[in-house]
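A single protein chain has been omitted; all remaining protein chains appear in their positions.
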Amino acid sequence: MTNMVAKTGSTMTVQVFTINVESRVAPEFIDITDQVFDFVKKSQVQNGCAVVFSRHTTAAIKINENEPLLIQDMERFLEKVAARNAYYQHNDFSVRTVNMNEDECPNGHAHCQHLILSTSETIPIVNGSLPFGQWQRIFLVELDRPRPRQVLVQVLGV
Amino acid sequence: MTNMVAKTGSTMTVQVFTINVESRVAPEFIDITDQVFDFVKKSQVQNGCAVVFSRHTTAAIKINENEPLLIQDMERFLEKVAARNAYYQHNDFSVRTVNMNEDECPNGHAHCQHLILSTSETIPIVNGSLPFGQWQRIFLVELDRPRPRQVLVQVLGV
Partner (left out) sequence: MTNMVAKTGSTMTVQVFTINVESRVAPEFIDITDQVFDFVKKSQVQNGCAVVFSRHTTAAIKINENEPLLIQDMERFLEKVAARNAYYQHNDFSVRTVNMNEDECPNGHAHCQHLILSTSETIPIVNGSLPFGQWQRIFLVELDRPRPRQVLVQVLGV
């Protein structure tokens, strides 16, 4: 892969795919790696990048290892950093007036956890695939409560 | 939006815009969403991506919800994680010799907070706009002290 020059002077293609996810619990690390790889393959883009983007402020995109005990460690870690039952003004519906929905649920912890995670990851496409290391997997991380979620995968390249 | 193929074989345009911001307090979550949307529209790019990039190591780019009480929660959260008045060697001007400015201010907390936030966000452009979810807003987060800041918005696409 070193110092490879790919397709100088080609014209670009842009494609976008939607992954619809139903989270079942919270927190939940939902492994969407296979779907992202499938979309990259389907796009036939050989060299470029894939932007994996969560359309939510309480569900994040992260790359990490999919080992069941580690996922429990990471869930406990997020709870330690910003506990669900700590005090958040955002959860105090007696004073809050902004962005209130009819089914508003307390989720201040989820926003604070999201702040230190990410909305998106950008991954190079090399020779028609994602050059992942051995343990890299892509997760949608549900931080709030079980619900339908949307992830966009945008593929740009040649 | 599902599985849309956009503009295969088109030629690319790259445009960069600068957002000049004056932070007034610290911390401060400065909502720059409308300016980013304006630049994307002005670029006339229909499909591609927008890279929103902070030129600073103590001011971050994050996407989250713009609800005033939540913003106070997130500010308190950052202070809890890396307090302004904790001890940082970076703030000890009696021993530090590197990267010293004449008007050097203690900002070790701001660098540590920045470490767990982000320098940039990459957002897909779909059909001439950013496919944001209902609550997503883009912030420049001032972590240090009130001062002029620069954010670049780069639009790539077709």
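First chain written, first letter: the chains are A and B, and each begins at residue 1.
We take it that contacts are C-beta pairs under 8 Å (C-beta built on N, C-alpha and C of every residue); 3 or more make two chains touch, one makes a residue touch a chain.
These numbers were taken from a predicted model, which means no experiment stands behind them.
The missing chain, though absent from the display, is touched by one residue of A:Met12, A:Ala26, A:Ala59 or A:Val153; that residue is A:Met12. If you put the missing chain back, the residues of subunit B touching it would be 11-18, 42, 51, 53-57, 81-82, 88-90, 92, 95-96, 98-99, 108, 111-112, 114-116, 118-120, 122, 150, 152, 154, 156.
Mapped onto subunit A, contacts with the missing chain fall at residues 1-12, 47-49, 62-70, 72-74, 77-78, 81, 116-118, 121-124, 126, 131-133, 135-136, 156-158.
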